[in-house]
Each structure stands twice: as C-alpha cells, then as structure tokens.
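Just one protein chain is left out here, and the rest sit where they should.
Going by the order they are written in, the chains are A and B; count residues from 1 in each one.
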Amino acid sequence: MPALHLPHDRYLHPDPVRKPIALALYEQVADLPLICPHGHVDPRVFADPDYSFGSPVDLFIIPDHYIFRMLYSQGIPLESLGIPRRDGGPVEQDHRRIWQIFAEHYHLFRGTPTGMWLNHELHDLFGVRQRLDGDSAQAIYDQIQERLATPEFRPRRLYRRFNIQVLCTTDPATSTLEHHQAIRDSGWDGDIRPTFRPDGVVNLETPDWQAQIQELSRVSGVDVHSYATFIQALEERRAFFKRMGATATDHAARTPYTEELSPREAEAIFQRALQGEASQEDATRFTGHMLMEMARMSVEDGLVMQLHPGAFRDHNRLIYERFGPNMGGDIPLATEYTRNLRPLLNRYGNDPRLTLILFTLDESTYSRELAPLAGHYPALKLGPPWWFHDSWEGMARFRQRVMETAGLHNTVGFNDDTRAFPSIPARHDLARRADANWLADLVARHVVAMDEAQEMATLLAYGLAKQGYKLG
Amino acid sequence: MPALHLPHDRYLHPDPVRKPIALALYEQVADLPLICPHGHVDPRVFADPDYSFGSPVDLFIIPDHYIFRMLYSQGIPLESLGIPRRDGGPVEQDHRRIWQIFAEHYHLFRGTPTGMWLNHELHDLFGVRQRLDGDSAQAIYDQIQERLATPEFRPRRLYRRFNIQVLCTTDPATSTLEHHQAIRDSGWDGDIRPTFRPDGVVNLETPDWQAQIQELSRVSGVDVHSYATFIQALEERRAFFKRMGATATDHAARTPYTEELSPREAEAIFQRALQGEASQEDATRFTGHMLMEMARMSVEDGLVMQLHPGAFRDHNRLIYERFGPNMGGDIPLATEYTRNLRPLLNRYGNDPRLTLILFTLDESTYSRELAPLAGHYPALKLGPPWWFHDSWEGMARFRQRVMETAGLHNTVGFNDDTRAFPSIPARHDLARRADANWLADLVARHVVAMDEAQEMATLLAYGLAKQGYKLG
Partner (left out) sequence: MPALHLPHDRYLHPDPVRKPIALALYEQVADLPLICPHGHVDPRVFADPDYSFGSPVDLFIIPDHYIFRMLYSQGIPLESLGIPRRDGGPVEQDHRRIWQIFAEHYHLFRGTPTGMWLNHELHDLFGVRQRLDGDSAQAIYDQIQERLATPEFRPRRLYRRFNIQVLCTTDPATSTLEHHQAIRDSGWDGDIRPTFRPDGVVNLETPDWQAQIQELSRVSGVDVHSYATFIQALEERRAFFKRMGATATDHAARTPYTEELSPREAEAIFQRALQGEASQEDATRFTGHMLMEMARMSVEDGLVMQLHPGAFRDHNRLIYERFGPNMGGDIPLATEYTRNLRPLLNRYGNDPRLTLILFTLDESTYSRELAPLAGHYPALKLGPPWWFHDSWEGMARFRQRVMETAGLHNTVGFNDDTRAFPSIPARHDLARRADANWLADLVARHVVAMDEAQEMATLLAYGLAKQGYKLG
C-alpha cells in the first residue's frame, strides 16, 4: 500500500535559494501558540469535559461541507454520506460504508486544500502512515476509531495539545451563551470566547425574523417593539457578550452597502418588518443602516467589528430544502467596496477607536479596492487571506496582491474560520508555511532583510491576530 | 541567418528542481492521442480526400484572425494581407508579397502564444530551421509551398500523423451535415463528429433570423410556425446530429442569463419574432429560456451541453462591415455566473444525466464563481483553461485559480478550439507542457506524490476530455 509522506519542508518553495530561507522562517513560527479569533467551533465541545467526537465519519465527513460538497459534485448523493435530512428521511447509517465511499473517492482531494488538511490530520493526529484509499479504508477507520476513544482525544486535551492560546466562537445575538458559562463555571482554564453575530435579528429577510425578535426581547429583558428598543436590546446584548469575554462582533451581508437612515426612516422600516410587510429594498437599506449602527456601537464599546459580505447563501435550492443551510452551496458574488462602504468609512473610518476587519470572497477587489482602502483609513484592517476557500494558492495570491499596498500592519494575520476543531492545527500550519514562502521571496530578492522578515513572520503567525482582535 | 531552436524541454519550469519532474510528466503524455472535442475545423477538408490547403498564406494568414488582428493592431491594412472584402473590393492577391509583410513583422509575435504555435508548426511540420524574418521570408515560403504540395499534407494524412483520435466540428442547427455524411460514405476511418450549435435560430437578434427559421423548417421537415413546432424541430435536429455522431451541443450568449418562461410567454415572444417585432428584451429573455430548454433536452438525449458566454462580438463596426464577422474583433465582457445561472442550475444542475461545460473569458470569475459552482453542482464542469486567448500564461492562471477549489474531476482537460487544423498538435503540446508544469510544482512541494501526478497528467491530456464529452 502506498505510504503517506508529509515531509517537514512540504509546500515551501522548492528552489534551493528560497527553500532554506522559507524553512528557517517557518521553523521560527511553527510552534508559536495558536490565536483563533474567528471560527465556528461549537462551544459545547469544551463545556462537556467528556465530550467525544463520535466515529471517524462524525468527525471528518458529516460536519464538513468542504468534504461532502466535493463528493456531491461528482454525483455521490448526500444521503449515502449520512448527511441528515430535514424531513428525517432515510440516510446511510453505516459509518463504515460511508467511510469506504469517502476513501474510494479520496483521489478527488488531490491538490486541494481539503486534501492537505486531511493528510495532516490523518498523519499527525491519528498516526496514519498509509494513503487513504479503498484498500486501506477500514484499517484506517479502525485506527482513528481507536484513538478517538482515548482520553487524549477529549476536546479540552486537544486544546492543550494544539497549543491554542485563545479560541473565539461565533454566536447569535440571542444566545444565552450557556456553554460559555458552563466552561467558566467548570474552572477549566482554556480561553474560549464568544463573538457577537446579530445577523438573525438585523437581516429583516431572516425566515423566522419575528420569532428572533421575540427571543431577543426575552434574553435581553428589553421589550423590543420599536427601532429604539431594538437598538437598546442590541446594546444590552453586546454588553453581555463583552462581559462573557467577547472582543469582537461579526456581520454577514450580501453586499457591503452602507447608508445612514434617519431615525424616522429606521423606525418606519422596523414597524413594517414587525408587521411582516418589509420589502426587499427595506431589508437592504436596513442592513446597510445597521452596519453603520454597529460601527457606532463598536466605537463606543470597543468591540472589533468584522464584516464578510459577498456570499450568495444556499445557492442550490434543492439541497437547501432537503438538508438545510450551510451545505456547501454558498457561492461568491462580485462585490463592490469603494462606493458601498463610503458612508460608513466617512462617518467612522477616521476614528482610531474603531477596528473594522473586512473579509472578502472576491479576489478582484484585493488590489483594486481593499488594499487601497486599508492602506488609508485608520479604522480599517483586512481579514484573513482568503475566506471561504481557505486555499493554498489563494493565500499566496492574497499576500502578493494586498500586502505591498495595504502594508502588513493593516492586516490581521490568519483566521482558521472552521467548525472542524481537529483541523485547526493543520490550517494554521498551512498558513504559516504560506507566509514563510511570501517572506522568503522578499528576503531572497533583498526586498527585506532576514531580521525584518523574522519580525514579520512572528506578526503574521501570532502578533497581528492577537493585537487586531484585542486578545491580549 | 538566426536559427529557429525549439528545445525539447521548452516552456517547462526553468529551475533544476521542478524541470526534471515537469519533463518526466510531459514525456509521459506527449505522444498520447489527441482528443479534440471542441473546434472549428471545416469538415470539408476531410470529406475531400485530395483537399489541399493552398499557399502558405492560405494556410497561415487568411483564415487566422490571431495573426491578422495583431498585424492590423500595428496599422497594417487587412486588404494588404489578402483578407477578402464583403463588397468584393480589391485586396492584395500576391501571396508572396503578403508573406513578406508577415515575415517582416514576425517580431510582433515574440512572447505570444501565436508565436509559440507558429514556431512549432514551422519547425515540426515544415522542417524550418531558420527564424522567419524579412530575409528568410521567401526561402521559407518555398519550403512550405513545396511540402504543402506533397501527399503527406492532405488533411486525412495529417489527421493520422497528428495522432488524432477524434475531432469534433461545430455546425449550425440547420446544417445538413453533408460533409460529415460524405466522410462516412467514403469509408475513411477518421473519427470526425459534428456538434450541434443552434445560436442562429435561438438568438432572435440574428440578422437573418427569419430565413434561418425557414431553413430549419426545411431541413427538419417540421413546419416551424409556433414555439411548440420550433421546439419540435430542434429536437428533431438534435436527434439527427446524434445519429451523425454528435455527443455535444454548443451555445454562445452575451451573458449566461437564464430564466424559465411560461409556455404562453415563450409563444408570445416567438410570434413577435416571426413578425419581426421582437424587442431586445424579448431576445435576451428568449435566449435565457432556450438555454434552459437546451439543458432539458440534454437531460433527455444525453448530449453534453457547452456554454460560452461573455463575448462582445464584432466590436469593431468598420471591420465587421467591410470584412464580416470573426475578424479578431470579439472583445470579452465582465460576466456574472452566480445569479445568472441559478435558475438553470436549480432546475437541472443536480441531475447527473446533464453535463454542462462552462467556458469563460473573464478570469475574475475563476476562483470567485466558476470553481465554487463546479465544485458543488453534479452537472457542472469547467471547460478549457482560457477560451479565446488560449494563452500560455492564461493556462497557468486557470490551473492555479480553479483546480484546488473545483477539483480536477470537475474539469474537462483541453480543447484546441481552432479552425487552423495544422496548429492542433502545437496547441495540445503547449497545453500538455502547461499541465506538466502545474503538476510538477505540486510534486516538488509534496502536495501530491509522483504517481498521483502521473495519473493526473494522463487525465488532463486525454482522459478528462474523452470522458467529459462522452467520446469513447
């Protein structure tokens, strides 16, 4: 059976001039603690000290849309992969059969970032030394299964083993943060923090928006019956999240459109929404206005504001209806920042109390809009190199197109942005290698000196995220 | 006189680590048969066993808008290159003089893909060993002229020499495919297949649309007087093309806009068109609707559907009016796929019976829209790396920006897409070298192992096109 090799110098520049430089820079940062300021790990996994990840399929396949969307694209039904249906209809239950399908199609991940993470996890976390394929499938299943059953694979133990310094989750504005509370109450000293994500109550097109508003009333203790009380409830919630350790908020929107509504307009739209009569234009304008309100609140309470626009959510209606949201069917849209963000930036972008971190899915905006904006406005910083694809080549392109105009200090290092907790070290490792390559090229060309690159490497791997997200 | 050198390892990574890997991968696929699933070679050249290409100018210059548009861009009138005028006005008739102009401006093609193909053809096909320039022009003309006169240069002989396994032409829906019939009747065993391209009857803005509809009636035997009979005639034609060996259809559109009209709307628009009263909006909506109808038919009859949107045809009105269409004046437009294709993909994209192959001219959509769409929808595959420019750097960018998100198996290898039959080996050779470079980088960085890269190289050069177009 073919062996699974993961050489120490993998992914680095192959040429003899840049490789040793890249390797030295990588080695310098490889073991730095992990700062995880943005992601989607369920806090429940840390609240329960005995939490188990289940079977290899529960761990690797069912929760990871990167994996099942690729299999689906090649005609493999999601039902055969055990993905639960909304209607409770039958799906494959035999995890060994699911694993076998996965293994037989593992070649689909050749040359993909998902393949890079999977190999890293299999090799480093589970000690696998054969390539995964149809022949080795069941033996590897056994091997993973066995390890998962050991105490070393409880999430709190992995948190330490992974050398995580802080990990932020993403939580709806209506969350009671009960798992975060349980973690605190347990006395465990891992640093797990919530992030305030109010999309469900801010976006008037949320399917169950009115129910969300009732929930907001309930958890905030503010009776939300008007725009003013809505704002009041949000401010209460932000204060609560902050008390629970949050340092940031997070906002999605189809576009980065911003507009300041008059109080009267905001109230009128809010009332229409309460009566189920808000139009699509109302929703767009209200979202644009609320982004400005959120910037205002961030100026006041100091929470870092994250904005990631440009995804067409749940593009595949059939998959959405059968399996629900977040099933690998979010597709990027061309995104315009220069005009859309101007109202917000003109109002708050010169204020040093605001940190606004922008994410994007549209590479054509890297050098055209994002780098020039971030290289000018004091409040603006650029988020991780390539949200969504989290791709090896994408990270290199981000560095190449953004950095020389935006400047290193207007960026915030790496975010793993994942719900797959065990993939976190693999993702950071990949980013650290990508950044070592970027810097090694600058050193080899004498654009920066080695000591300068060393400082930059540490910032990219650790300092910028910690600082940018006010985590230390 | 300066020599024309074409080293065996040309175009491959120059560094000593990646070059031997790239060379090994290239050598593995260099002599594989050519699959030519999409192109514009005139089937007439194979129908007549004694077909001759004419003079060097007839072969290289007059039919190749890549060549004359570059000369034109530098102020050389098309008349002086022998390009026939629509009005029959005078153009240069002396092919030796035309060749001399071409040779004196051959430096314009330095560093261009056209230059790379031309050098390959001159060297490998015609045994030229000097660089083409004003001094060598006439001697090289003699040398090509002489070879063209020999029996080895009949198209059927070249087909074998080029090691072509199958070649698909592009034919209007109204074609009687008489040349394809003649090829079959002749007993020659070359595999030349038609492709069904109904743009002329589907696009209501075709200048002579009504005449085309009459022609459609005539060849289909269906009296087309309504939307229903239009559909019936198209279905008949598809069945005919399929009987004649077609495995695919091909569709151009200014945008990939799709929309399903009600039967009543479709009928109303069709009637307006028959009366010469269709508006521009009618035409846009009808094209969008017909793309969906074509997808439906493909689900039913199994023909692979190709869509290449985004060209502004005949941008230069003067050239169009004087010389006609396809004169090097097609200019790409920014193209939006995420919203535009959603109706079609939501209706048919989950159906494994459909193969929809997308081409593009807009690189900004590679990582933003095309790779995520192809990496999700079972029916969707991505066409050749860079339609239109067919460029060396463009192919590298396609691989770099598309593959890790879309996955190799959601792409369909290479298309030469040419009307210049003798350039086919040069184009495939270039693509095989580009793909060897892409893979060699992955191997040198340990992203994939050599045996994996070898499998991938064969797929890229041969298997994906054959499979994706159902050619064997």
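Odds and ends about this structure:
The working rule: a contact is a pair of C-beta atoms (placed from the backbone, for glycine too) under 8 Å apart; a residue touches a chain by one contact, two chains touch by 3 or more.
None of the values given here were measured: they were computed from a predicted structure.
When the missing chain is restored to the complex, the residue among B:I319, B:L341 or B:A444 that touches it is B:I319.
Among A:A30, A:M292, A:L318 or A:L408, only A:L408 touches the chain left out of the display. Shown as candidates are B:W392, B:W438 or B:Y469; the residue that touches the absent chain is B:W392. Of A:I164, A:L234, A:L442 or A:L471, it is A:L442 that touches the chain left out of the display. Where chain A meets the chain that is not shown, the touching residues are 15-18, 334, 336, 338-339, 342, 345-346, 349-350, 352, 364, 367-369, 371-378, 380, 400-401, 403-405, 407-410, 441-442, 444-449, 451-452, 455-456. For chain B, the residues in touch with the chain missing from this view are 2, 5-7, 9-12, 14-16, 69-70, 72-75, 107-113, 115-116, 312, 315-319, 328-334, 361-364, 388-389, 391-394, 397.
Quick note on the criterion: only the chains that are shown with their structure count from here on.
One inter-chain figure worth recording: chain A and chain B are separated by 40 Å, centre to centre, where each centre is the mean of the chain's CA atoms.
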